[in-house]
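Encoded as C-alpha cells, here's the structure I'll be asking about.
Removed from the display is one protein chain of the complex; every other protein chain stays in position.
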Amino acid sequence: MTIPVAMTVNGKPASGKVEARTLLVQFLREHLGMTGTHVGCDTSQCGACVVHVDGRSVKSCTMLAVQAEGAKVMTIEGLAESAEKLHPMQEAFRENHALQCGFCTPGMVMSAIDMVKRHNYQLDEATVRRELEGNLCRCTGYHNIVKAILAAAPAMKSAGV
Amino acid sequence: MTAATGIGARVLRTEDKRFLTGTGRYVDDLPLARATYAHFVRSPHAHAKIKSIDTSAARAMPGVVAIFTGKDIADAKVGGLICGWVVKDKHGQPHKAPPHPVMAADTVRYVGDTVAMVVANSHDEAKDAAEAIKVDYDAKPANVDLAKALDKGAPEVHPEAPGNLIYDWEIGVKADVDAAFAKAAHVTKIDIVNNRLIPNAMEPRAAAAEYDKGTGNYTLWSTSQNPHVLRLILSAFVLGIPEHKLRVIAPDVGGGFGSKIFCYNEETMVTWAASRVGRPIKWTAERSESFQTDAHGRDHVTHAELALDKDGKFLALKVETIANMGAYLSTFSTAVPTYLYATLLAGQYTTPLIYANVKAALTNTAPVDAYRGAGRPEATYVIESIVSKAAKELKMDPADLRRKNFIPSTAFPYQTPVALQYDSGNYPPIIDEAIKIADYKGFEARRAEAKSRGKLRGIGFSSYIEACGLAPSQVIGQLGGGVGQWESAQLKFNPTGNIQILTGAHSHGQGHETTFAQLISDKLGVPMDQIEVVHGDTATTPFGMGSYGSRSLAVGGSAIMKAADKIIAKGKKIAAHLMEASVADVVFENGTFKVAGTDKAVPLGQAVFAAYVPHNYPLAEIEPGMDENAFYDPANFVYPAGTQICEVEIDPETGVVEVVNHTAVDDFGNIINPMIVEGQVHGGIVQGVGQALLENAVYDKETGQLISGSYMDYTMPRADDVPSFKLGYKVTPCPHNPLGVKGCGEAGAIAAPAAVMNAVHDALAPLGVSHVPMPATPLNVWQAIHGARAAAE
Partner (left out) sequence: MYDFHYHRPKTLADAVNLLKGKDEARPMSGGMTLIPTLKQRLARPSDVVDLGGIKELAGIKVEGNNVVIGGMTRHADVASSADVKSAIPALAYLAEHIGDPQVRNRGTIGGSIANNDPAADYPGAVVGLNATVTTNTGKHTADSFFKGLFETALSDGELVTSVSFPKAEKAAYMKFPNPASRYAMVGVFVAKTAGGVRVAVTGAGPCVFRVKAMEDALAKNFSSDAIKDIKVPADGLNSDIHASAEYRAHLVNVMARRAVDAANK
C-alpha cells in the first residue's frame, strides 16, 4: 500500500509515494537520491542519519517518511551556499581535520549545527562532548570534531547562520 | 618544492569537500538501474546440523527474484573461502585448514553463519521472504569458551581439526629460556585475557554486483580495503571468474580497521548470483549483521612470565597464548597471533631470550582476524603489563625500569631473539618527551588532589614497538604468506600538464588523496589542484595490495616516489633535447629542468607537452608519452615506536574509570602531513581506550549467542568517554625507504590498552587490587575492589 507524501527538502518541494513503513532516511536516499544522509546502525544510536526536521535534529532512521508530511527537512546536501562557500560548520570540520572516512560526517555536522544553535553559539568542551552522545565516529577519536565544533560556534554567530 | 603543500606541510584534505557536502559515493549510494536486493538467512544457532531447508513459501512471496542455498553453491562447485597464510606448527606441519563454504550446506558453526540468500525487488521484500524460509536445525553443543576450547571433550567445531586445534606453534628455544629463569633474581607472572573486539567501521559492509551478458564481464563494488586482492581470491580460489573478467571497485569506503581486508561470504554470493539473476544485486549489512559476521579482533588468553636479574635487567620472557580463530579461518587469521604477535614480544627491550607458544583454537563464534594493530596490540599488552607489574613488585619507577632495558640507539640495526631485525629507533628521548608532556613529575600532587575529592588517580606507561609497512615479499613468502607485499604506482601525466596518481593502496579514511598528492607536489613541483589520486578500481589502477598494516605510505608512497624518479629521468632526456644540452648536465629543481650554470630552463609541463606532442622530440631514443609505473617491494618492515602515558581517575564507589590525561609521543620517521598523522593517532588511541575500558564482544558461553550484538550492549567509545589528547613526535627516519617514513595508522590502538590498564592498576594498588580484567568496565572495577576488600577482611 503506498501513501503520497510531500515535504520541503533543503528548501525545495519533494514528494513521492511511499509505504507506511518507509523511513525518512529511505525516502531521502532511495526516492530522492540524496545519499549524503547515511545509515550506520539499526538501533538509533550511531547518528549517521541525522537531519533537521522543522529546525530540530532528528535521526531519520527512526522516523517514518509519512511523519515528515508537510515538514521542512534539511540535509547535509542543503547546507553549503555554493560549491565554493561551505557552511561555517563544514568549513570548521575541514580546517580542523574533523573527518576521516566521511561516513559519520553528515550526521555529525547536522548534530553539531543544531547543538551550536541550541546553546546560543556558546559551548565548552564538556558540553560539546556530552551533546555528541548520539553520534558515533570510529576514525577521529572525536578530538578534532570537538575542536571543529568549538571553532564553528563563533564562526556561525558572525556569519549569522 | 612547493612550500605550502610539500612534505611536512599541514595541507587540508582534498577529499573533504565531497564528504562534507554529502556527495561522497559509498557502495550503498550507487544508483544501479534495475537493481535487486539481497538478504541473507543466518543461523540462529552457534552449532547445528541443517536437516532441511524449505524455500517454497518464500519463493511465492511478492517481489522475490531468486533464492539460493548452500546446496546450490555446492552443486555449482563454488570453492570455499580461503585462508591465505599457511602457518607451520612446531613440528613443521601446515596448520589445519577446515573448509569454509560460502554458504553452509549441512552444518552451521556460528550465530550468523550464512544459510540462504534471498534476492528480491526491494530489501524489505527480500527480508519478508527470508522470514518465510523454513530451516530445520538439529542443534549441537557449541564450543564457545576460549579458555576451554582445547580441553578434552570440548565440542568439535570441524572434524578436520581434531580437538579444535588449528596449530600449536612456537618461537624461541624453550630450554634456553627455562635455564635463564632458573637463574633469575625475580620472576613476574601475569594471566591476562585480551578481550575480543568488534571492529565497527561506521559504514557497514556492503557489496553490489552486476554481470554484463554481452562481454561476460562482472563488476563487483565492495567495501574493500584491497580490491585487487579480493579479486585475486575470488578469481583464483572461489568463483573461478578469470581476473580479467572481474572488475572490483572499492569506491569511498567508510572505515575499515582491518575488517574490510577479508573476502567475505556476502560479496562472493552477490557476485556469483549476479549472472544467474541477470540484474544487478545490492547488499548492505544491517548493523546487527556487522556485529555477527564482520571478522572480530584480538581474543587471546595468555600466561606470561618475565625473568629479571637483581638490577632489573630482563633476562628472559616466556609466553603461552591461546588465540581464538572463531568458527572458520578468515583470510589472514593464522598470521595474526604468530608473525604479527609473537615476533613483537621483544618490544623496545634487550630481553635476550624469548619463548612463545601459541595455540590457535576453533570456537563456534564469528571468525577472528586482523583488527587495527592485529597481533601487535596483544603483544604490547603482554609486555607492557608485565613490565609495569615487575616495576611495582620491585618498587622501581616504571619509567626507570623501561629505560634500563631499552635497546640503545647505538644498537641499530638490532636483531631481536624473535626473528625481526629493527632497522632504526631511539627510544629514551621518546619516553623523556612523553614524561615532559604528561608532567609526570607533578603526578603525585595530582594524585593527592584527586584523593581529596574521593577519587583514585593512577598513571600508566606503555612503550610500544610495531612492525608494519607490510612487507618484504620474500620474508612474507618464507613465513607462509600467500601473496607478495609490494605496492604499485602509476603516474600518468596528461598533455595539459595535470597528473593522475594511480595507486594500488586504498584510502578508507586515511587521506591518501591528499598525502600522496603532497608527495608529487613536493617532488615534481605540480600544484595540488593539478593532481588527482585514483584508487580502488582494478580496471584503472595497477595491481596493488591495498591498505592495512600501516603500509600505504611506507610502501605505496615509496612506489609513487620511484615512479616520480622515472618521470624525472625521462623528463631530463626530453629537456636535454629541447635545451640542446647533455642529459648529464640537466638538473631538476622546483618543477623545472635546468642546465647548471646557464639560464636554460624547461618547466616540467613543457617536457610533458613535448612528450605528448613530439614534434621536436628525441623519438629515436625515447618513447613519447609521460606515464610511468613503479612497483616497490620494501627491504624490511618499518618499526614505529613510541610511549603513551595515561592518567585515570577512578570513583571507588562506582568503579567508573575516567581517562583524564593521555599523552602519546611517537617516532613515525619523517612526517608528510602532520594534521593527518595526528588524526590517525587520535583515532587509534580511542580504539585502544575503547578496548581497555569499554568494548567487549561477549558470547553466551553455553548457547553461543552474541550478547553484545548491537550498540545497546557493545560499548562504542563516545565523545564524552575520552579527553582531548596531547601528542609529541621524535624522528628517526626509516633508513630503507625513499621517504624515510614509518607507519602511523595502528600505533594509537597498539599502545593505548596497556597504558590505560597500567594506570587503572596503579590507581587501585592502594586498595590491594592486583588484577582487573580488560575491559575495566565499572562492573569489573567494582568487583575487583569488592574482591580485594573482602580478601582483606
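Note that the chains take the letters A and B in the order they are written out, and that residue 1 is the start of every chain.
The rule we apply is simple: contacts are C-beta pairs under 8 Å (C-beta built on N, C-alpha and C of every residue); 3 or more make two chains touch, one makes a residue touch a chain.
Owing to the predicted nature of the structure, the values given are computational and were not obtained by experimental measurement.
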Among the options B:T5, B:N737 or B:T777, which residue touches the chain absent from this view? B:T777
Hidden partner interface residues of chain B, rising order: 124, 127-128, 131, 288, 653-655, 694, 696, 698, 707-708, 711-716, 777-779, 782-783
In chain A, positions touching the absent partner: 1, 3, 19-21, 23, 42-45, 47, 50, 56-59, 61-64, 66-67, 69, 111, 114-115, 118, 131, 133-135
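Convention: only the chains that are shown with their structure count from here on.
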Can you give the whole-Å distance between the Cα centres of chain A and chain B? 29
The chain B residues in contact with chain A across the complex are 12-13, 15-26, 28-29, 31, 124, 200-204, 252-255, 257, 284, 286-288, 508-511, 675-676, 678-679, 682-687, 710-712, 716-720, 722, 724-725, 748
So in the complex, the part of chain A that touches chain B is made up of which residues? 19, 21, 29, 33-43, 45-46, 48, 75-77, 79-80, 83, 86, 90, 93-95, 97, 99-106, 109, 125-126, 128-130, 132-133, 135-147
